[in-house]
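Some notes on the structure that comes next.
For this depiction, one protein chain was excluded, whereas all remaining protein chains were kept in their positions.
Letters A and B mark the chains in the order given here, with residues in each chain numbered from 1 onward.
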Amino acid sequence: MKRTLLTAGAILALALSPAEAQNKTVKIGFVSTFSGPTAVIGNDMRNSFELALDHMGRKIGGLPVEVIYEDDGQKPDVGKQKTEKLIESDKVDFIVGYIWSNVLLASLKPVVDSKTFLVIANAGPSQIAGELCSPYVFSTSWQNDQTPQAVGEYMNQKGVKSVYLIGPNYAAGKDMLQGVAATFKGKVVGQDLTKWPDQLDFSAELSKARAAKPDAIFVFYPGAAGVQFLNQYVQAGLKGQIPLYTAFTIDELSLPRQKDLALGIPGAQQWVNDLPFDQNKKFVADFKKKYNSSPSFYGAQSYDAAQLINSAVTAVKGDLSKKDAMRDEMRKANFPSVRGPFKYGNNHVPIQNFYLQDVVKTADGSLGLKTVATIVKDSQDRHHTKCPMKW
Amino acid sequence: MLLFIEQTLNGLQFGLLLFLLAAGLTLVFGIMDLVNLAHGSLYMLGAYFAATFTALTGHFIGGVVLALMATLLVGMAVEVIAMRRLYGRDHLDHVLGTFGLILFFNELVRLIWGPAGMNLTLPSWLNTSIELMPGVHYSMYRLSIIIVSLAVAISLYFVVMRTRIGMLIRAGASNREMIGALGINIKLLFTLVFGAGAALAGLAGLMQAAILTAQIGMGENILILAFVVIIIGGIGSIRGAFVASLLVGLIDTVGRAFLPDVLKLFLSNSAASTAGPALSSMLIYLVMAVILVARPEGLFPAANK
Partner (left out) sequence: MKTIFTVRNVLVFGLLAFLAVIPAYADVTGNTFIMTLFTRIVILAIAAVSLNLIMSYGGMVSFGHAAYLGIGGYAVGILAFEGINSGFVQWPVAMIACGLFALVTGALSLRTRGVYFIMITLAFAQMIYYVGVSLDRYGADDGLTIYKRSNFGSLINLSNKTTFYYVCLVTLFATMYLVWRLVNSRFGMVIQGARSNDRRMRAIGIPTFRYRLVCFVIAGMMCGLAGILLANQADFVSPATMHWTRSGDLIVMAVLGGMGSVIGPVVGAVALLVLEETLPHIIAVVGHFVTGLEMTAAREYWQLVLGPMLLLVVLYARGGIDGLLRGGRRD
């Protein structure tokens, strides 16, 4: 008994003790979802981040790099605990990741309190672009409103007069629907916020949308829910009757399961796999080679996050204590982003173009996403005025 | 009005689906006195099997039949390996043990099929909508779910009420010791009942797979609803489960569809659009609480134990 106890104690101590401190290593904590249905997104982010490190010769700013991946299980409290572990136990220099707005908001306080750099590779809640902006927090993605605002613009361009909005009832979902309504000039004839993430059957909402007889339906359903929504939209016989406009609903991760159902359904994105920039071509080609699938925008944002960190560490020649200098360098966005050149706003959210993407059959018969047009140039989120930071 | 008809059909479809899940749960609960949280895992397996077999065979119906048989076999295997040892134990032991099984099955599915989930591709004749009456369009697939589930419900009723095995099941639900005294091979009966329950759950799961896709953990949320159904209906009562599942399905769907609009009559627009979804998801629990306060053993309590 005593011996088992000792062994158990030893394993516990081993598991909980901080990895031995090595001099001159860049330690990066990566928080994302690696379990449950949305683990697909987390895996894509991890793969892209790893690919970026490969491209940099497994070195950041000339220093060896150690990445610790942690699974938030898509739960705010778990995400916060993992973030604290990375800061307190692993003592990381950078934290990267966060798919979900609510996980990010829960985890923000320990990051900002400890003055650890945070590079957000997806979530874009309005608070962080506005009053909660911080010198230590950067985004390589977008603010939630930007993408749907672009969709709203596009619907104006297409002459859509009325729209029905459907999205999940959580922070990003509400941001998305408000974003569309902010730029769309026609009439919003109805809106449904569905229970998230439990409700996956949208029959009631689709029936209501059909009865409201709008020119178009706009939806936001990230991850697997996008497949589910599209299934039901087609089964309800709405495809071909009421056109669908989307944000974050059709991407390289969901497309293999949406298949032909997604053909011809437009969406807006700041990055598409065929953007004609050298770094992007390299990213997409090598990703396909290494992982035998196409990267998604989640991956592109993670790839840029690695590049952003690299630019900062390079600028201070590996002296990680020079936080102000690193922050100033990051503000320049001085790296070859796969989405093309962009600038940072005062709130550290990118000012960037948004493109219209469409689903097309590629040469080899598989489905792919293609850039059709630039909807807006140099879009800046509308919350930056609430951010007190000036530089 | 037309919208109301359509929403009622939606509710009916959801309710019947719940019934398939609840029927197995209530039988296992009523006869073996087993709280089986892992029932949702069998639902999930049904979905994954169907997606896999239809893709492998390239034939929709064939894949579905194979998936049903596979779930039946898994269900019987689970009964023989694990559940059998739990009979006669405390309900809390069941909760802990079958909770362990949920974790196991979720991870097993992730190991075998990966985290992404699978889509069950429908043949084109199902992937369309039909006009039931002028102005009422309805998804062909959802309509066929209604038809299949009703057929299953009717045959289940026939089996339970009119056959010898049904008689044993009814006897077991009202007095467990009794069937033992009749000299019946209880072990076999239990395995069969559990397997049949598993197959029903699998059927529900595979029908949902084309709507919701097969996902890890898809069983847990709907399992809670299935428990709500068997509690409202009264444990062990197939008839109760049927009535309660239609009730829950209709309340959930119709509530979701119309409550936000009703609230807008009393509240500001933005308050109504947040309170609406919350209230309508609360609705079924409210109904359950009211029913239990009024009838502490559900609507159709099984005969005295």
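Just so we're on the same page, contacts are C-beta pairs under 8 Å (C-beta built on N, C-alpha and C of every residue); 3 or more make two chains touch, one makes a residue touch a chain.
It should be emphasised that the depicted structure is a prediction, and the values quoted were computed from it without experimental measurement.
Looking at A:Val65, A:Ala171, A:Ala204 or A:Ile217, the residue that reaches the missing chain in the full complex is A:Ala171. Of the candidate positions B:His39, B:Arg110, B:His137 or B:Arg170, contact with the hidden chain is made by B:Arg110. Checked against the hidden chain, the listed residues B:Ala70, B:Leu86, B:Ile145 or B:Val160 yield one contact partner: B:Leu86. Across the entire complex, the residue among B:Gly11, B:Gly46, B:Gly117 or B:Gly298 in touch with the chain not shown is B:Gly298.
Only one residue in the set A:Thr25, A:Gln81, A:Asn156 or A:Ser293 touches the chain that does not appear here, and it is A:Gln81. Take chain B: the residues that touch the chain left off the picture are 29, 35, 82, 85-86, 89, 91-93, 95-97, 99-108, 110-111, 220, 224, 227-228, 231, 235, 270-271, 274-275, 277-279, 281-282, 285-286, 288-289, 292-293, 296-298.
If you put the missing chain back, the residues of chain A touching it would be 1, 5, 11-12, 14-18, 34-35, 71, 75-77, 80-81, 84-85, 88-89, 101-102, 105-106, 108-109, 125, 169-171, 195-196.
One rule holds in what follows: only the chains that are shown with their structure count from here on.
Each chain gets a centre from the mean of its Cα atoms; for chain A and chain B, those two points are 35 Å apart.
Taken in their complex, chain B has these residues touching chain A: 2-3, 6-7, 10, 13-14, 110, 115-119, 121-122, 126-129, 137, 139-142, 210-213, 215-218, 221, 253-254, 256-257, 260, 273-274, 276-278, 281.
Considering their complex, residues 35-37, 39-40, 43, 169, 191-195, 198-201, 203-205, 207-208, 210-211, 224, 227-228, 231-232, 234-238, 253, 257-259 of chain A touch chain B.
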